[in-house]
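Here's a slice of the assembly, chains where they normally sit.
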Amino acid sequence: MITHVQGELPIALIEGSPLTQLPEDLYIPPDALEVILDAFEGPLDLLLYLIRRQNLDIIQINVAEITRQYMSYIALLEAMRFELAAEYLVMAAMLAEIKSRALMPSPVGSEEDEEDDPRAELIRRLLEYETVKMSAEALDELPRVDRDFHIAEAQKPDIYKRTAPPTVDLSELVLAFGELLARARLSSAHQIEWEPLSTRQRMSDVLMKLKDRSELTLSDLFIAGEGRAGVVVSFLAILELVREGLCALIQAKQGSQIYIRRATQDV
Amino acid sequence: MSDIGLKQILEGALFASREPMSIYQMKKLFGDQKAPTEGMLREVLASLAEEYQGRAVSLIEVAGGFRFQVIDVLTPYLANLTDEKPSRYSRATLETLAMIAYRQPVTRGEIEAVRGVAVNTQIVRTLEERGWITVVGHKEVPGRPALLATTTQFLNDFGLKSLEELPNAEDLIVTPAEDLLDQMDNQSE
């Protein structure tokens, strides 16, 4: 008899909806593979689920079939999550070993050493993993700051507040950004083009002005003294704001004043 | 609201809030439930202020609303805690500030996308409290995330007249991916 864990083991949620069709053994249909890889934390997690919930009989698994299918995933996965598929494959290999040992008659009179028993090793790992899984759930249930409780705080008197905060050198900031860019490049296939800084600053300025007033006219944003370059920057900033859906342009009728408003859901 | 009193709700909210709390925000505490009137709120606030008479904090009204404040006479004691030399900002904080300075106006999600790590609320708070960044609006996408930008104080503190004076960080990248790949290619030849 299989003893069930008390209470419900968490059922995997895929994009908010529960996964209803679960694999009956370690074979995962290729089209469900990605879902499974996301729903389970790895082969141990999947195996644990199968044993606890589906009464999986490890010995009865058609290991040859699973192995063949796992091999075909690898081709499928080359671009995706290869290392994870490899981990599932290692699990399949381990099950194959267990099965082959079970099928072979053990030599008469020789007591099999517990330490050599791959089943014992697998079970040790499964239970160790299950402990971690349960601990993680218990940890998540502990009351946590800013989620379950809040720190009580009162405004400090002024002098107290004026203690020197950390200073930052401009070069540190630039370096930090440089490193970020380098890192982002290493990890992303394509480079995104960004607006020049002057435009981005003007975008912030426009949004800042819209915080105090519900709408602005174009002329509010063209500052005399900045000359043509200033007009161009303001114009580009407005276009970019509209493109990013941060602002809306409104004109009652042709030729009349154009207003800039904060974008709202219903505009 | 049955067993938790209005006074207790306001008291807790005032202590949880880092900014002064307006009457409008106090009404928001009640969500879909019927909110108390301004008159009721002010009445409870007055009685709360009275209860804190003689304690180490007092409830006061400032421009932005109401807040609890540590009484001034304690200043000399609190000052004893702060003689340590200023700490440094973490790398995460610097990178977040850099993202906001160079890519503003930007949402937290956009910063996270480039950094590849979740941006801790505390980091944004630290930079806001420092007066270097501010929320300039909200992006009209689900969740209406705040749009962050740097402030005039940021420019002042870094000795910049405008953002255009920020050095071009792309020049500083020591080993971009392409170079690394080039190196690998050369080695394999």
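For reference, chains read A and B in written order, and residue numbers begin at 1 within each chain.
The definition used in the following text is that contacts are C-beta pairs under 8 Å (C-beta built on N, C-alpha and C of every residue); 3 or more make two chains touch, one makes a residue touch a chain.
The model shown is predicted, which means the values in this text are computed figures rather than measured ones.
Overall, this complex is built from protein chains in the amounts A x1, B x2.
Everything that follows uses one rule, which is that only the chains that are shown with their structure count from here on.
Centre-to-centre separation between chain A and chain B, using Cα means, comes to 24 Å. Contact residues on chain A toward chain B in their complex (touch as defined above): 146, 150-160, 163-168, 170-187, 194, 197-198, 200-201, 203-204, 207-208, 210-211, 244-246, 262-265. Interface residues of chain B, counted against chain A in their complex, comprise 12, 15-16, 18, 57, 67-72, 74-75, 78-79, 81-82, 85-89, 91, 94-95, 97-99, 101-105, 114-116, 121, 130, 134, 136-137, 139-141, 147, 149-150, 158-160, 162-164, 166-167, 169-170, 172-177, 180.
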